[in-house]
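A protein chain is absent from this complex, but the other protein chains hold their places.
What follows is chain A.
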Amino acid sequence: MALIRITSPHVHKPASTADIMRLVILATLPGVLAMTFFFGWGTLINILWAAFLALAFEAACIKARKRPLYFYLKDNSAVLTAVLIALALPPFAPWWLTMVAVFVAIVIAKQLYGGIGQNPFNPAMIAYALVLISFPVEMTRWTAPFMLHGEGWNVLGFIDTLQLIFGGWSEHADAFTSATPLDEMRHRGGLTTEEAWRASDVLANVGAWHAVSAAYVMGGIFLLYKKIFSWHTPAAMLLSLGAIATFFYLIAPDSYADPFFHLTVGGTMLGAFFIATDPVSSATSNKGKIWFGIGIGSLIYIIRTWGNYPDAVAFSILLMNLAAPFIDQYTQPRTYGHKAPKRGIKEKA
């Protein structure tokens, strides 16, 4: 699928894939900084490790297919996938977890389909969903937001974090783990939402998650301003999630979380601005993008509220990825001067 820029200021230099990917990586910077600030060095180490693995796997696949190595490696797409995976994984994910995730993303979800631009599913989300199903214990081991706990930085420095990720999990480290707010909300037992807010330490520290989401929004707005993607997908996704959450919250505020919580906690913002907008695996036309976004927003709410998994961004995006070609089929814009295509079973000539 070509990424067509429709606006008319006639840019002299066409936007290359490498430039776009670099801009998107740049735009994750506020998010990366916020994650590091609140959750420690783990995120940065994971990004570097994942990027290294992604380039290695990508190179191996391209070599095996006897394609020009440098030409494909310099488009930055493997690095972007790696950054997104590292941001989605828990900050202290062990090294092999990241390796499995990156292998699945680059080799199975991307290169088996023919490499960049041809994958029907978002590679980072395939990887995330696969490791979430296969290694639930490691995937739910998030850390408590550090700065809000006072002494954090001195307790777990850079070297300690390296040891934790590459040397294996120690009992000592269990002191830092905590559930995510979404986990806490999902498994609150018989408590009403208000009681859960009062009783839980994790939910008391929800500010860190708001800040990380805000950082992602900043990056997303930068990309929107640079016209890397159009507003349709994120707007449709966030509005539909917000609308459904508001509806249920107004009906029964005791048993459903408020819309602000749904929008600012977990992977919602990362998904809305960096993953759902992937030009390859999302719908193509503007009308299609709106349906695509609405689908993701509603699925996130359904799975978060009634399903087994506390956060649903990855699954919702994958489910809509697999619906995207079908959406495209029925939202194809009419070419000017032509009639709308006739659908249905046609007699073969």
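Operating definition for what follows: a contact is a pair of C-beta atoms (placed from the backbone, for glycine too) under 8 Å apart; a residue touches a chain by one contact, two chains touch by 3 or more; residues count from 1.
Just so we're on the same page, contacts and distances are computed from a predicted model.
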Per UniProt record, name of the chain withheld from view ["Protein-methionine-sulfoxide reductase catalytic subunit MsrP", "ABC transporter permease", "Ion-translocating oxidoreductase complex subunit A" or "Aspartyl/glutamyl-tRNA(Asn/Gln) amidotransferase subunit C"]: "Ion-translocating oxidoreductase complex subunit A"
Residue touching the undisplayed chain, where the options are A:G168, A:G207 or A:P325: A:P325
Full-complex contact with the absent chain, from A:A18, A:A60, A:I221 or A:I302: A:I302
Residues in chain A touching the chain absent from view: 65, 108-109, 111-115, 118, 120-121, 126, 129-130, 133, 299, 302-303, 306-309, 312, 314-316, 318-319, 321-323, 325-326, 328-329, 344-348
